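For this depiction, one protein chain was excluded, whereas all remaining protein chains were kept in their positions.
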Amino acid sequence: MPDTNVDLSVTLAGMTMKNPVVVASGTFGFGREYGQFYDLGQLGGICAKGLTLNPREGNPAPRIAETPMGILNSVGLQNPGVDAFIAHELPFLRNFDVKVIANISGNTPEEYGIMCEKLAGAGVDMIEVNISCPNVKAGGLAYGTRPELAAEVTQMAKSHAGKVPVMVKLSPNVTDITLIARAVEEAGADAVSLINTLRGMRIDVNTRRPILKMNTGGLSGPAVLPVAVRMVWEVAQAVKIPILGMGGVSRGEDAAQLMLAGASAVAVGTALFADPYAPIKVRDELGQIAQRQGLTAVKELTGQVKPW
Amino acid sequence: MPDTNVDLSVTLAGMTMKNPVVVASGTFGFGREYGQFYDLGQLGGICAKGLTLNPREGNPAPRIAETPMGILNSVGLQNPGVDAFIAHELPFLRNFDVKVIANISGNTPEEYGIMCEKLAGAGVDMIEVNISCPNVKAGGLAYGTRPELAAEVTQMAKSHAGKVPVMVKLSPNVTDITLIARAVEEAGADAVSLINTLRGMRIDVNTRRPILKMNTGGLSGPAVLPVAVRMVWEVAQAVKIPILGMGGVSRGEDAAQLMLAGASAVAVGTALFADPYAPIKVRDELGQIAQRQGLTAVKELTGQVKPW
Amino acid sequence: MKVERKCTIVAREEMGDAIYLVLEAGDMVRTSYAGPGQFVHVKCGEGLLLRRPISVCSCQEDVPNDLIAIAFEVRGDGTRWLAQRKVGDTLDVMGLLGNGFSIKPKGRYLLVGGGIGIPPMRGCAQATEGRSTAILGGRSKDKIILQSCFNDECAKVLIATDDGSLGHHGFVDALVRQELEQDKNYDGVLACGPKPMLRNVANVAQEFGIPCQVSMEERMGCGVGACLVCACDMADGSRKHVCKDGPVFDSKEVDWNA
Partner (left out) sequence: MKVERKCTIVAREEMGDAIYLVLEAGDMVRTSYAGPGQFVHVKCGEGLLLRRPISVCSCQEDVPNDLIAIAFEVRGDGTRWLAQRKVGDTLDVMGLLGNGFSIKPKGRYLLVGGGIGIPPMRGCAQATEGRSTAILGGRSKDKIILQSCFNDECAKVLIATDDGSLGHHGFVDALVRQELEQDKNYDGVLACGPKPMLRNVANVAQEFGIPCQVSMEERMGCGVGACLVCACDMADGSRKHVCKDGPVFDSKEVDWNA
């Protein structure tokens, strides 16, 4: 537990979390593995591994490559499908005092709708609509790069999610991310999360082969932090809905940057691979930063950057 | 001098360089400073600091921030203007056996035209048309993100550059870089260079101020290498004109990746700040890689990636 | 609760191109040993984000600190960093991870190790207490490391080198065939090495109708089963994960054409 008196709780689209640190979708599975390292109740929330309507085996390996202060991945949404999640994984996650955010990807707006209905019925705390996964050719990229498609998916998700808040996850691989953010806000999104991965490539110069079997993949990790901070700041000025900020967070200072830029909460992903305790450390360091600045609550950081 | 028998020479849009290593525009001034460290004739080419029609003082400081394996800059095209370059800097550069590539930014297509005419008359070896500098509000960003504007600037440049080859420098801050690459190819560009910087931000969490006085700036350095490799690969498949690849190169292996992805030559920028000799080392290591692979010429690497 | 630990290097030896390290690992063996063939996930300096998976060569419970030995070759930035560590330095280690070889009580196995796949077989030799036969292969004789340990810890040791500089001139699968022809009483084949070698060994075992377990490699992220990057294609079209479901798989499960 953090050794500060600072109130760590934050609220994201009506969902109150005991602290602002969430783990990023796809980097934490369904919690079972890192749950062997610490009590999952120490986290603010868990974005579960991205779900699809039907089970998927994902892309062939290699699915990961290392780059300077970053990694590329091309997992391609391997998952057991939304029903298996509801039957086997959600009950496990419900053992812990932590918010559960389901992350979904569909091939059609209708698929998003069906999944939202199932997940809302099953009682997840929030649904994160992934319109930005750059790894799946069918649909994935397009929804996230075109405002009108992003809006369509958002509407469909909202109309099937009942009272469960819908958060739309934005792709950074766009010319102007604020256009997409505005489109999903207008379409009824309760929050946005960003950034998903930047598309990148690494080549083994000896074999002359791309390291990833899919040739390209999504870049994440500290390398992308400055892009994430910039985009969160831009989106925060463009929309009124709250932001879950992510991309390269590995220490409290990184999380504080995203919050100052406009995020209400932050997610930690890639940093887990170097250090399974990274989210806990980020939480504690964030509390310390807030305390050093004389704040009574971490949420006072949100949006408080003073641009020149 | 490299201790290999490999032929290092490459040709970029008809311009033959003794080796494929160029220094990136804006990181090497007009060569005078690093010329105190080594003979500029060791380089393949020098992309001079970005020029504008009239002298500019650039943006207020701070103009640089450090990020994980990257830097952000917001110099904003400080330069003495194209005439001063021709009068004072070009004659100096002509003392060395190195190709001189002028880099230009304009506020209007007409300005690009005027600069090209002056530079072609003065006899530079190539003109790099910067349509992507993200720091200057007037025009800079827009040209690089819209195919039709990029084409307009390219046409104007070509029609005023006479026999001097025109290379258009592309921005990575776009949804689909191949659209821009194709547009400038169709408009007559002799080559493309990429990537310019990705837009990013860093915030000082104590002062709550962005570190850069311009709030945001351009990200460069090793962090962006995987994005550069991916974009060079995409552009190489989309256009027939040659590519000068750059973004994060700090060792021979990085340069080899860009060449395998499709670049005919590579530029080294940010790596200079850690190590003034970085371009020389990149050249030597590239030669060693080619030799280890049993090549007789480094140019045999270009475009030879074998996608899965 | 699983933990990641700072482990002190207490011994370091160079064996041909391989580096052999012994680490003090707290209660790591006591709390997470699950048979030979598990691996540790090692942080290789601050500059590299990803940990590197290295198989356990041998390990033992001890007081106050359990001991684990690993052996590796320099392949890139991470292993280069690791090779520069000295006795007394500490490493940030997650482990023991994954599933090892399943060994029947009193079982007698044919242990096949190729190149840097030799060290992990040592744990199998020790676990089968002198009953097994080791077949060790490599490009040339300097790649055959830990031979004297296998001599001590196995009933028989056969060597194959690609260049004939030691033992049989050729690949290990020829020796596997020879041994299985002569001796029908093995409980199984356990193998670690490059994928083409594993495939050949698996084929021979299948011919003889004898169970075969193989230790597979794949690029990893988390190392614990959370990120799903380390996919291994299965014969039934599914994808399992090397770090959690493996690294040891039944050879019949694996899709060898992937």
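By letter and in written order, the chains are A, B and C; residue numbering begins at 1 in each of them.
We adopt the following convention: a contact is a pair of C-beta atoms (placed from the backbone, for glycine too) under 8 Å apart; a residue touches a chain by one contact, two chains touch by 3 or more.
Please read these numbers as outputs of a predicted model, since none were measured by experiment.
In terms of the touch definition stated at the top, the absent chain reaches B, C within the entire complex.
The residue from B:19, B:73, B:130 or B:193 that touches the chain not shown here is B:73. The missing chain, though absent from the display, is touched by one residue of B:81, B:276 or B:307; that residue is B:276. Touch with the chain omitted from the figure is made, among B:38, B:92 or B:308, by B:38. Considering the whole complex, the residue from C:47, C:76, C:164 or C:196 that touches the absent chain is C:47. Mapped onto chain B, the footprint of the missing chain covers residues 26-29, 32-34, 36-38, 49, 57-66, 69-71, 73, 75, 78, 211, 221-222, 270, 272-277.
The chain not shown here touches chain C at positions 46-47.
Keep this in mind: only the chains that are shown with their structure count from here on.
Because contacts link the chains only in sequence, without closing, their graph is best described as a line. Counting C-beta pairs in contact, the chain pair with the highest total is A-B.
Averaging Cα coordinates per chain and for the whole protein, the chain whose average falls nearest the overall one is A. Note: centroid distance chain A to chain B, computed from Cα atoms, is 34 Å. The mean-CA centres of chain A and chain C are about 36 angstrom from one another, to the nearest whole unit. Inter-chain spacing, taken between the CA centroids of chain B and chain C, is 47 Å. Annotation for chain A: residues 65, 69-70, 221-222 touch two or more other chains. Residue positions of chain C touching 2 or more other chains: there are none.
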